[in-house]
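Data block below; observations after.
Selected chains only, in their assembly positions.
When the chains are written out, they are named A and B in that same order, and each has its own residue count from 1.
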């Protein structure tokens, strides 16, 4: 495992879905900064399941307990450790899962890599629940960024066949950022909510699940963040974002659309505006040569459909060596995309703080 | 800067386009392994410009000189250092570029970040020429991988509006891999070459450039490579691939297409085949939970159009503080996508060796 991120700050995430607790240690935060814990909890609430009918039925009590690094609301300079106790450690029978890996889950690869010793209950360390400590870390980091007027917000760009409009990459609006970063179903065009929920409901009724895309914007970044070649902004953000289970792609600025563009169109012209250098378009997503150029940082992450579905699925029985069929009982979250929004924001926050 | 990559091996790339030389130090390679330098040179030749009419006019003499780490063709265990001398250190007049940043280039961000002290000649450390040492490193690493029957090959998936077919993600053929990994214009369906070259020529005639997509496959990986959460295969490969200038997106397996898929379709069913666990489809791109599952690793990288074009472009004059127009004289490579193929392969090789 390497659930550790960062160079200037070091983030270490621990826990398993049904173990004693999950949490995070953040080493290297600046002493003396005040942290608004209510704002942290608000971010964690956006990620928590059970707030919304699109969410997983499990009710989590995700209130983190701060063990160190904060005194009277202020960072002490010592590693910040937050622990979230697991209240649901009763396990239903996972016996079948131990030998019948769920398709598209980590069951099979973890079984081989960890010599069948991994804690499979609830997905163990691979559970989406492990994104809770990441959101905690991101919520702390984004407060530090906000003091430099750096704002992070994401929205649901797509669920199944339904799309939200995209950020205007040149003029990302502060009020929009503020609204999105508090929303639990974050959309730029809020009129798309019903169609998206219908997409999710259709998947649920079909005992199926559905994927989507989260688009994230970061405004207020100064020129000069990023350490190319290998700690450029794209690489650093990608490493953090791919730490989020279910992410299978990331693109910056115009991304894959650049493949069919000509340079004359793709190249963002420089202009002076109010004494500052800006670009007229933002196909590069605010990054040139791996370094921020002062325009909004824009990226999109592809989220695969939740692998847990109630339909019978073809799999193998590792014990008997035979092909078989798996049925996973119980209710499953048919779409994690809305809850992935604050997680992707958190990953961006963590990556950016580490570069600054 | 942070032109350093890796944990188990440490790769440090140095050089500027028109400085004394470029090169790489690779620390942590296994002693006693033989390296076929001709095979390394063959990989470097695939990347070198001037071999092909789609390429930049500059002729490079990219023969690396091994300064340490190899004796009689065998790795000694000491850091492997290869240096490529720059023969073309005469600089045309870069005076204008110093104050007029080229759109979509690193000129502006490097100017701010490095306090105008960066070597702008030929793009300095941001030059595509710096991918030569990466290809050297990758060529060494892929030889070590090949001894474990791990093969890496990529092809031009798209240039502008013309597409090659994709890898069959389940049954990537060894003969195809071998052919592609030697090709300087790597296509699965070779009949697409004329159409692609026409796309490049059209861009050249228009004093323009064009982008594309490189698709890469890795076969023979054992189950269990990858260290989630943050050094999972996706994150590690992405960090290396985003170290390649011009890459603006990466996706694994079905990637962004997963956004509109249902889980019942996206989940790759497990089956036993010849005593081994395989999947019937490969939408996950050979990675489950950040760990290889034994199926081919498949990813695609989006390459933006070469920013250097001969058309007049809007930019700013940093010296005078005024908006202006920039004309870049000389011939430019209208499409780097064919030469990006071995570079992307090299990035994958380096990332995978580091995880094994």
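FYI, contacts are C-beta pairs under 8 Å (C-beta built on N, C-alpha and C of every residue); 3 or more make two chains touch, one makes a residue touch a chain.
Values in this document were obtained by computation on a predicted structure and should not be read as measured data.
Colleague: For this file, with 2 copies placed, note down how many copies the whole complex has.
Modeller: 4
Keep this in mind: only the chains that are shown with their structure count from here on.
Colleague: Starting from the mean Cα coordinates of chain A and chain B, work out the distance between those two points in Å.
Modeller: Those two chain centres are 27 Å apart.
Colleague: Quick check: in the complex, which residue numbers of chain B touch chain A?
Modeller: 1-5, 13, 101, 103-106, 108-110, 112-113, 125-126, 130, 158-161, 203, 206, 208-213, 223-224, 226-232, 234-236, 238-240, 242-243, 245, 247-256, 258-264, 266-272, 275, 277, 279-280, 283-285, 288-293, 300, 302-309, 311, 313-316, 318, 321-323
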